[in-house]
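All protein chains of the complex are present and in place, except for one that has been dropped.
And now, chain A:
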Amino acid sequence: MSKYTAKYLEEKLAKELDAQYVQAVDESDGCGGKFSVVIVSDKFKGLKMLQKHRMVNSVLAEELKEIHAFSQKSYTPEEWEKVQQEKQ
């Protein structure tokens, strides 16, 4: 259980990471304990995947104490474009 919502996470991540795209999905059926997020930000440039994930984890350090299941995909704008193209 947590007091967090997808909207709250999106707003926080967008603000703290200057993200150009954030999508958070509450997969907990409303209890707020399980989220998956996609984040696209320039701040990820030049970082390895582990470093990107660490950056996101540090922004959500407090929240992750309560959110027990958290899945993230973190992309630079360039990587995100590629991902979008592959989907088509």
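One rule holds for everything that comes next: contacts are C-beta pairs under 8 Å (C-beta built on N, C-alpha and C of every residue); 3 or more make two chains touch, one makes a residue touch a chain; residues count from 1.
Please note the rule applied: contacts and distances are computed from a predicted model.
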item: Chain not present in the shown complex, as UniProt names it (candidates "Aldehyde dehydrogenase", "serine C-palmitoyltransferase", "Glutaredoxin-related protein 5, mitochondrial" or "Large ribosomal subunit protein mL40"); value: "Glutaredoxin-related protein 5, mitochondrial"
item: Identified contact with the non-displayed chain, of A:2, A:23 or A:72; value: A:72
item: Residues from chain A at the interface with the omitted partner, ascending; value: 27, 34, 49-50, 53-54, 57, 61, 64-65, 68-73
